[in-house]
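Before we start, here is the structure in question, set down as structure tokens.
Heads up, one of the protein chains got dropped from this complex, but the rest are sitting where they should.
Residue numbering begins at 1 within each chain, and the chains themselves are lettered A, B and C in the order written.
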């Protein structure tokens, strides 16, 4: 399983969480990574943890003040990027452009979407993976794998129908190892986490509990 | 073939073009329709022509000042709507929401996109049709069926791969009957037109030439 | 006082509300107008009521599929337009462009904003009027003139500091005649209303109560 910890713009210490993710990654068979804000990518990557960007724009080198160029987050140490997170939704043409920009910079890609129909659409753009996160469940603590297991299974089916080489992850409300196991049983190859780890009093302990059943 | 004449915000008389579209429709086997601006839908529909909206928003009845509600364009006389035209691109989640809003109001739907990958994505959202319009060819007078025939064939294949019940139209640069015939030969079931008719000195004559070879 | 009834995308009959606004306007010294959706402007204007658009885009005649051209809403019968309503916020450059587009089409303009600082900014763009509507109060039934009278007085002062020829209106939560009088006492020359009239069982009666103390 792939476990990506999204730090959003939480008031956590990104380096402290990154070090915890790195240490738990080294002690488990699961693959763990962390997605800090753009301005924190460099210091996070320096911990040795697998580092992802939260967003890249559908742009090339040029006159694009204030945008996130795939090459610049790669320079800073990112090896992958989220695209179209529900808190940073993009136009369809720009998701397509961002996936291509990320590939150009050798970044792995996960395109997020809200429901199985949109997951099918995202898969058609050729990312490495898609992630289904029903907006109503984000931040609730109720895991998608429990509240709405059909959405995960239907997302897996929708992606496979379009392009069977695209992996499916799920997110929203996942905070325990049982949630991760349940997501895997529904066909997900990974999970997106956020507050459950980033806002935990002891992120390392929260992660250890999370990967324990894997 | 379905021929949809998009009036954009051109300085044409929408009722005059609508009457021409209606009259040519009545004299041919092709299906012709016109898409005026929202504020002109009512007067255009009153001519008896098949009338389409240029856009609807991903909203329901409620507090959405300044947005286009599917039910309101249907009230005014529209029977279908373009969604995600290259001049009015939407977020992926909003294309999904707009398609569902249009269905709720019994509007037929055409989702536009730039290339075959995006056409596959659009088809995954379940519209009645998709339309491929390479941005570089819009307004050029060089028909997509001639400048880039592969893009039409690949779009037909991409849509069929995702959902074979979704029709494929094409647009960009189409202005003659030969262009329409060529589009059909490449697998398109219809075309989007704009300046070739809306800006013609004699829209009726331009349309007659266009449908003559059909 | 100017009373503008915004129909948003409410499930009301726009012609019925328009007729009520027209009849009450004829029986009072206040100036009443109604702002329907774009696709309903024509049928609303035909009642004889003063009709406003809810939005126009910062565009000219041309290739702008799915946008609201100032000339087209004027054609349909609108004499003014809201710009930058809190439910249809625009980029600064586009508010500027929309004000200029509206002037080009002889539409009166009201630019909405959330607080006194933004009201000063809006006034600097030269509209006929600005309207302050604190987002937290919209739809609450608690009038801004009561919940936060300072925001109205400070908005009046902010606008006057930039351009004393720009009128100030207020909105958010206004539903009674006393609210309107209170707004006037704070320096507002008009009010924006929505659900209090548009969702009333008897819009005419709601309006009569509203203008009675004027």
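By our rule, contacts are C-beta pairs under 8 Å (C-beta built on N, C-alpha and C of every residue); 3 or more make two chains touch, one makes a residue touch a chain.
All values reported here derive from a predicted model rather than from experimental measurement.
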item	value
Displayed chains contacting the withheld chain	A, C
Absent-chain contact - pick from C:42, C:57, C:71 or C:96	C:96
Sole contact to the chain not displayed, among C:37, C:118 or C:195	C:118
Chain C residues that touch the omitted chain in the full complex	84, 86, 89-96, 113-115, 117-118, 120-126, 158, 161-162
Absent chain, residues of chain A that touch it	6, 8-11, 35, 37-43, 53-55, 59-69, 71-73, 75-76, 78, 82, 85-88, 138-139, 194-195
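Criterion: only the chains that are shown with their structure count from here on.
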item	value
Topology of the chain contact graph, where touching chains are joined (line, ring, star, complete, other)	line
Interface residue identity across copies chain A, chain B - same or different by half	same
Whole-Å gap separating chain A and chain C, where each centre is the average of the chain's CA atoms	43
CA centroid of chain B to CA centroid of chain C, Å	33
Distance between chain centroids, defined by C-alpha means - chain A, chain B (Å)	36
Sites on chain A at which at least two other chains make contact	none
